[in-house]
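A single structure is presented below for examination.
Chains shown are a subset, placed as in the full complex.
Note that the chains are named A, B and C in the order they appear, and that numbering of residues resets to 1 at the start of each chain.
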Amino acid sequence: MSASAAETFNAAAPDIVRCAYLELVVTDLAASRAFYVDVLGLHVTEEDDEVIYLRSFEEFIHHNLVLRKGPVAAAAAFAYRVRTPEDVDRAEAWYAERGCRTERRRDGFVKGIGDSVRVEDPLGFPYEFFYETEHVERLTQRYDLYNAGELVRLDHFNQVTPDVPKGRAYLEDLGFKVSEDIKDSDGVTYAAWMYRKQTVHDTALTGGDGPRLHHIAFSTHEKHNIIQICDKMGALRISDRIERGPGRHGVSNAFYLYILDPDGHRVEIYTQDYYTGDPDNPTVSWDVHDNQRRDWWGNPVVPSWYTEASLVLDLDGNPQPVVVREDKSEMAVTVGADGFSYTRQPSEFEEPGEEVGFKLGKQL
Amino acid sequence: MSASAAETFNAAAPDIVRCAYLELVVTDLAASRAFYVDVLGLHVTEEDDEVIYLRSFEEFIHHNLVLRKGPVAAAAAFAYRVRTPEDVDRAEAWYAERGCRTERRRDGFVKGIGDSVRVEDPLGFPYEFFYETEHVERLTQRYDLYNAGELVRLDHFNQVTPDVPKGRAYLEDLGFKVSEDIKDSDGVTYAAWMYRKQTVHDTALTGGDGPRLHHIAFSTHEKHNIIQICDKMGALRISDRIERGPGRHGVSNAFYLYILDPDGHRVEIYTQDYYTGDPDNPTVSWDVHDNQRRDWWGNPVVPSWYTEASLVLDLDGNPQPVVVREDKSEMAVTVGADGFSYTRQPSEFEEPGEEVGFKLGKQL
Amino acid sequence: MSASAAETFNAAAPDIVRCAYLELVVTDLAASRAFYVDVLGLHVTEEDDEVIYLRSFEEFIHHNLVLRKGPVAAAAAFAYRVRTPEDVDRAEAWYAERGCRTERRRDGFVKGIGDSVRVEDPLGFPYEFFYETEHVERLTQRYDLYNAGELVRLDHFNQVTPDVPKGRAYLEDLGFKVSEDIKDSDGVTYAAWMYRKQTVHDTALTGGDGPRLHHIAFSTHEKHNIIQICDKMGALRISDRIERGPGRHGVSNAFYLYILDPDGHRVEIYTQDYYTGDPDNPTVSWDVHDNQRRDWWGNPVVPSWYTEASLVLDLDGNPQPVVVREDKSEMAVTVGADGFSYTRQPSEFEEPGEEVGFKLGKQL
């Protein structure tokens, strides 16, 4: 992978610790506050009429999510924490060497974050790298504030990009490792999960028209916390904002839920993936035709989950143009009645010629 | 309701305690045993080459489910326990007075059950009433046998019948009370939930072609037990036997899952409905167009759930003929794009003329 | 049991549905409100400067707990709901025939309750019986109000009385059934659990100096809800108000926790006992020397749990005198190093003469 890149470039990659926060542009700040604070229970670190800084229950850095009021709903920055102040320099040099536009701000782009660099990365995403941050109260044992659907950590980002192998090679150069992917027997890669911290991912690449933000994901402690979020959205009569789930992922093994904020930004609630910290952590490859890959129970993925995503901004704040994916689409090869998806390999349980279980076709 | 019946009949209704067991005819006893014992973990009270007697974890009567080998998959008996031996006499007289065929067996129709009467009820279902039963070990504190998806109680039956108001009146005469129902503004009743014990139901009537068995339901202690059943079915690569769910019911408020046994008999796994034991327990009526009625999170009901069901047998063991429902079908008025279903009433959140959230239409 | 009573009395017992509410006198209404509303999350139906009416999440009658400001902390009424208005008459007659003082109020003793009778029962407890009550919003699906430690139902009362067999006979005459008890081989009864609704108890009798209120118990849906209450009390730095648990009861099999309100009134949080609705539900008898009877995991009962309890009031509002128990005390025969308690019967695992596991002795 990316052999030519390895030959060409000399700058050392920054030592990335983890995904740390997302900056989202929202068109109605009050509506977004109602969603993220009143419904989901994220904690406000600080806020004014233009921006709200939110964090999860067990976070000790200033924020995991910045909601900024703006004219076009979009993702303005995918921010990663690096290990040392010098890693910000390394990040700047690494992208500069690749011809990417970069912008350095010693005082940070947002409150609570110090010296940072933002870049327009080779895939067109606005990435940020920082070390300095304000520590705030970690609420871990503030059970007096713990709600029934409490979000305890930021877990990951998920990005839509047309060329997954290209994106994967770039992120591997940047120091990410691949925990899982979805492929087919023709060698097409449909998605890849990439990590720095010791979980299944800090970000994932989903094949599709991009660059776009697919979703941001927060963790809960247990599965019942996710069920409570569904129950609460039902009680508030906004169940139409539950897009997909809850379910158990095949990939990552996590219990999951996808919901939509007032601008249509997608949020995943996620719990109980697995430890990936060993150097030889095995990479799991899934067949795109395995209909338990995205939902271990075989429940179908809704089409909107494949097609809808959020715009991302360049460093001037303008939306990046969206490039169409040219490879096969996962939705086309699986949701349609193509006869290639399976619950189990035909030889295991079926008579020759017998239909294998494929739940989606039974639904509508 | 059923005013004419009240005038005409004199026999006292038996005092029914609860739904107690279902007798199912299965075509491949080994396959059914693998499903109910190995996958679901029901406990074998006794078994031979023709019949298996199964019970749930907290049961102290002989069984909750009888699997009997036979040529045609069907439900052979819906058995209710009555309060005293004399209530068996009362049941016999009550049905006889209504012109129903009855059969009394002092030694019971199946092992572990004594003096019983079976009837072909006014809706065509094979009902049984008994008091005498063999007590067996209640496994309540046998946590050494407790599996991660343990089924702890039989909760209810669900029956498909063409004319729900007629069935409801009959069961009310028999002493059942209605906890919830689904109606529309034209006065059509689509389903009703009827109880004797202090839960939402011992049986429910679902409008459709019948008489047929819609499903039998077992309870778990907690929601994670149900998720484990899904996870295990995924691990066994039989996720195509997960038909619907897991989800939260609107009606009953229970957390639920529907799965299919090797013959296609439907089993619900169910937990956490509510107490109905007060004499004035309020009846809840749902609008058939409320798309949170069957799933509180607005997830669509799969069509097979409306259309598929199991045959029931007459007292000679022959399948009862299925009569077509003439009233409107719930599936037709809700699954189709009729524009009448809603997540919330339009006036609450929407601008005039704006579409209200209706998730199903977004799916395929 | 109580053969003489059966011979002597003629009045029919009222048909009791369930324990319905407790009236508690508290000395600092604001402190009690902070405990029951802010910490435990009970829902206020109405309140003024003197009285607060509280209900659990799934309740539809006016209240389950009345907090009334008064000079002496005590229980003023143990109120049961009966099946019909006429059962209030029956209750009045039943107690009158036994020479008990009764007081009838057609408009109820507290808000939200209609025609009621209060009695000073044969054990000295203030019992109330009512049918009429105001229906209020059942919050069952108001998950927007659901807190992480939500109390969903009133489960039972627990009363301290010196002579358990006498109390048991009286309550059996009144229509209660016994689900479980604790005895020894000398025929001493230490405690008994009595039910009307289909759970392990509506009230229990605990042997000790009485009449006193041992505790009132509320249910949660799942075990994690109880753990959250502990965690929250830790966060509020009131863990010294956690008296005992959490644990798994031997008797009842419920997962439990005992906490103390600002006046020292004891509250149990309780979940997942079992169904008792069948007419021949087996009664379980525990040996007082079985050290898993009160905690299935063998964790010791703290002495205060045996010795402390709340006064109860007579119908004039004066505390009933406390009569000392003359039978052996459960604490004395089990907590002390008497060598008679056991984890398992010696013959099962041990060599002859070997000590069987008894955890308490290892602790201090």
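Rule of thumb we're sticking to: a residue touches a chain if its C-beta (ideal position, glycine included) is under 8 Å from a C-beta of that chain, and two chains touch if they have at least 3 such contacts.
All figures in this text were calculated on a predicted structure; none of them were measured in a lab.
The complex in this file is a homo-oligomer whose displayed part has 3 chains and whose full count of copies is 4.
By definition in this document, only the chains that are shown with their structure count from here on.
Think of the whole protein's Cα atoms as having one middle point; the chain whose own Cα middle lies nearest to it is B. Averaged C-alpha coordinates put the centre of chain A at 41 Å from the centre of chain B.
Separating the CA-averaged centres of chain B and chain C is a span of 34 Å. Residue positions 222, 224, 231, 234 of chain A each touch two or more of the other chains. The residues of chain B lying in touch with chain A in their complex are 222-224, 227, 230-231, 233-234, 237-242, 246, 248, 250, 255, 291-292, 296-300, 302-304, 335, 343-344, 348-349, 356-359, 362-364. The part of chain C that touches chain B in the complex is made up of residues 17-18, 58, 60-61, 81, 83-84, 131, 135, 138, 140-141, 153, 197-198, 221-223, 250, 253, 272, 274-275, 277-282, 296. Contact residues of chain C toward chain A in the complex are 141-148, 150, 222, 224, 228, 231-232, 234-236.
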